[in-house]
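Please read the structure below before turning to the comments.
A single protein chain has been omitted; all remaining protein chains appear in their positions.
Per-chain numbering from 1; labels A and B assigned in written order.
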Amino acid sequence: MIKEKRASDVEKILAKYPSKRSAVMPLLYLAQEEYGYCNDAAIREVAELTALDPTEVKSVVGFYTMFFEEKTGTYVVEVCDDLPCALRGADAFVRHCEHKLGVRAGETTPDGKFTLRTVMCIAACDRAPVAQVNREYHYSLTPESFDKLVDDLK
Amino acid sequence: MADLINLTIDGVPVAVPKGTVIVDAAKKIGNDIPVFCYHPKLKPVGMCRMCLVEVGTPQIDRNTRQPMLDAEGKPVIAWMPKLQTACTTPVSEGMSVRTNTRQVLEARNDMLEFLLTSHPLDCPVCDKGGECPLQNLTMAHGPGVSRFDYEAKQHNAKHVPLGDLIFLDRERCIQCSRCIRFQDEVADDHVLQFHERGRHMEIVTFSDPPFDSLFGGNTTDICPVGALTTADFHFKARPWELDNTPSVCMHCPAGCNISLNTRLETHTGGHEIKRVMPRQNEHVNEIWICDKGRYVHHFSRAEDRITRPLVRDARGNLSESTWEAALQLAADRMRGRKVGGIIGDRLPNEDAWLFGRMFREVLKSAAVVMSPAIPAAYADIARTYGVGKDTDFKQLGKGDVILLVNGDLEQCAPVWFLRLRQAVVDRGARLVVAHDRPTKMHRYAARIDKYELGRAAHWASEQAKPLAEEFKSARNLLIVFGDEKLSAEGARSLARSLANILVESEHAGKANSGLLPLYPHGNTQGVFDALPSGGAMPERVDVAWLVGVGENNALPQSAFTVVQELFLTELTKQADVVLPALSFAEREGTFTSADRRVQRFYRALPALGQAKPDWWIIQELAQRLGAKWSFQDAGQVFGDLAAQNAQYTGLSYELLSRVESQWPPVGRSDLYYGGTVYDNTGGVGARYAAGAERAGFMAAVEWLTPPEADIEALQHLPRVLYQDGELIRRSKVLAGHIQFNETEIARAAR
Partner (left out) sequence: MDKHVLLRDLDIPDIRELAVYQANDGYAAWRKALTGMKPDEVMGVVKDSGLRGRGGAGFPAGLKWSFLPKDIFPKYVVVNGDESEAGTFKDHQLIENNPHQVIEGVALCAYAVQAGTAYIYLRGEFYEPARPLQKAIDEAYAAGLLGQNILGSGYSLDIHIHLGAGAYICGEETALLESLEGKLGQPRLRPPFPAVQGLYAKPTVINNIETLANVPPIVLNGAQWYRQYGTEKSPGTKIFCVSGRVNRPGNYELPLGQYTIRQLIEMSGGTIDGCPVKGVLPAGSSAPILPVSALDTRLDYESVQAAGSILGSASFVILDDSVDIVWAARKMVRFFRHESCGKCTPCREGTFWALRLYDKIVGGHGSSHDIDMLADVANGMANKCFCLLGEFATSPILSTLKHFRPEYEQFVREHQNGLPNTYGDQLIRDHAISVAGGSVVEVAY
């Protein structure tokens, strides 16, 4: 229950806005940190905190790509393969990531450690290929540096 | 009107009120601009892009600030470079609109082609096939063939239950959001939303319970494709096989206009109601009905309907008899004896009128009452100080006050909830609520008073004076009240105190002001009006004569019981004579709603077995007891009622069946506009004047002290829409919704 476990964060978030509804996204992030993804419990809790119907919260979760509706790996690896990055080899780089992790983009490794996803442009095209691991940027990746990154997390 | 705006559409001039959008202006002159997302009862969103038109405005000379004129003296029109959505663009003075240019026609074709890329085109098996806006508009404006690869189509789930009453077909949905917006804007139950985005966008519910709203069925009427269907109608019939008959719903005091869709059933050999749809009446229910009204119809063809008269035989069993024998037996038992009559408040006016006459003129007895009994204690006050004849809910708004006392408006009169909620939320009327517990209407209240259980009347007598003072400055004062958890005495006291508020704040006898009682059923006022006043039931009678009372725990003791009923109820099983009656769907008649609108309903189904209309049965018995009545049909009975009952003077079947042009128009060839709701061909009815409006009326204030300890009151149930009862029990679709209420005393004892 984020209401209890993260009480001060919840309070701070709610205090930022004149309308509770505005807190729905920040609270969903909080819930996602707690539960790993936006499961039913998370949605119903956020609905209660924002005085919304759970349907409205579910709808927000569904609209935005950074809220996960399914369980993910411990590390969510998001590699950009949009045009600017692809012009600098991102497609091949994604193949490399798939090879390294042993899963296709969109899948989670059997040990539950990594989820590999491809994403649209993440505003770091000058340092392509680029990836985010749990929302932290990793710029100017090479196959070697990616391998090291993964090995360090293992 | 001063603020009419003049414009031309395809060269045709039209004048419409300020704020009208182009689609509606065009509709006025018969130009049906196609729409999908636009709905005249919902806020425009402009998302389907079906209504694109060319729009131009007069070019203004910068120097003179006057419209520029061309060589012929006509204003020069500056056409906007892009097509505009006619559903979101309000009209402006001198505007020019073109709906028939190549550019516009191509855009329509493009939008339809886009929509069809995702559509399954399963019209042959679709519940909406035959009355589908997408189908119709495709025929009118769409591409002849699909250029989209069928193989590439996205296939989505079909028959997805959104709760137990509505199914969603994800493939058919065109993402117009009408259903979402209906639930948000009209019902205020936020149980539907889009999930995902782009082409993956789909309707979901994540509420608990899922799609739970008393109004959900309406979404299936306004869904412009066959994406939403009711569990009740799903795969039951094709729209073109259905006949439709105008009718009136009798399950709550609002008197919604409905249409009964019937079909000949080969397997049973008889006709059946396949679905109940709203029928437009802007005075009453606009184009909405609640789910109870939509689904409760199954009692009309319940398996235990009684089709022949029954008489208790020598061995004490009820066995089939003939009309002649049964009527003769009942009449013989009544002759010269003490007869007590009870008639249910769902019976039509005609039946109640003859029942009343029977007691007044033939049996010469005052032992005749209505079931349930309590409303009779205050219905005269409600009639005297009821809403003015010209009351129009649409006009309630800023400056008006709505006082809601002791009733859960959504549960007691769902459609009034919708209408009064909009008066408050959309148009700024001030809502004051007083109740012993929170209800949905509390959400919109500017002020909330709470009193203890059963103390409504006490609250009212204490608060009446200050409230009257406060409401003096209101433009109009509408007082809605219920009788739950009150004894007859308490309810009368409450009604009287509320009437006093009207009198003292000088709102009595005005349009858009007055009392609006939350009676239990659809003809409580009508039955009360038809019965002789001052009726009372003695504890013991020789013969109890029960007409459509369903369950009733206030029956007199009697040696012999005559029952007129639809089916074998617990009560019927104990009767000595059972006379089979026709349901409302099998006969005609009138109901009087709680706001005193008298409305006709028509015969939609053939008679079942040997069952007869109640008024006919009553007349037969009266004749056997010496009356010289010879009414041939319900219309003649109504004529008699109107001639003898001062309230109904001037009303006739002809007058009641008068139709009016309704805005917005729905249900014509352009179903897409308002949905599959039915146009009103059966008449909009007529409201008779409240006592306080009548010539020579002198308003008076009178205080009735409520009973101090209203213990009796706590026996009563809080009123809920899906209250368990004889009729609702026969609709399987509603099984999960029926509420078996405990009395407060039982609850406390537990």
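As a working rule, a contact is a pair of C-beta atoms (placed from the backbone, for glycine too) under 8 Å apart; a residue touches a chain by one contact, two chains touch by 3 or more.
Note that the coordinates shown come from a computational prediction; the quantities given were computed from them, not determined experimentally.
Visitor: In the complete complex, the chain left out here touches which of the visible ones?
Guide: Output: missing chain touches A, B.
Visitor: Thinking of the whole complex, not just what is shown, which of B:16, B:33, B:48 or B:531 touches the missing chain?
Guide: Among B:16, B:33, B:48 or B:531, only B:48 touches the chain that is not shown.
Visitor: Going by the contact rule already stated, which one of B:62, B:82 or B:437 would touch the omitted chain in the full complex?
Guide: B:82
Visitor: Applying the definition given at the start, please give the residues of subunit A touching the unseen chain.
Guide: 16-26, 28-29, 50, 52, 59-60, 63-67, 82-84, 86-93, 95, 119-129, 132, 135-137, 140-142, 145
Visitor: Residues on subunit B that touch the omitted chain in the whole complex?
Guide: 36, 44-50, 52, 82-83, 88, 107, 110-111, 113-115, 117-118, 147-149, 152, 154, 174-175, 193-194, 196-201
Following the convention adopted for this analysis, only the chains that are shown with their structure count from here on.
Visitor: Please report how many Å separate the Cα centroid of subunit A from that of subunit B, as a whole number.
Guide: Measuring from centre to centre gives 49 Å for this pair.
Visitor: Quick one: in the complex, what on subunit A touches subunit B?
Guide: Subunit A reaches subunit B through residues 43-44, 52-59, 62-63.
Visitor: Once bound in the complex, which stretches of subunit B touch subunit A?
Guide: Per the stated touch rule, the residues are 189-197, 204-208.
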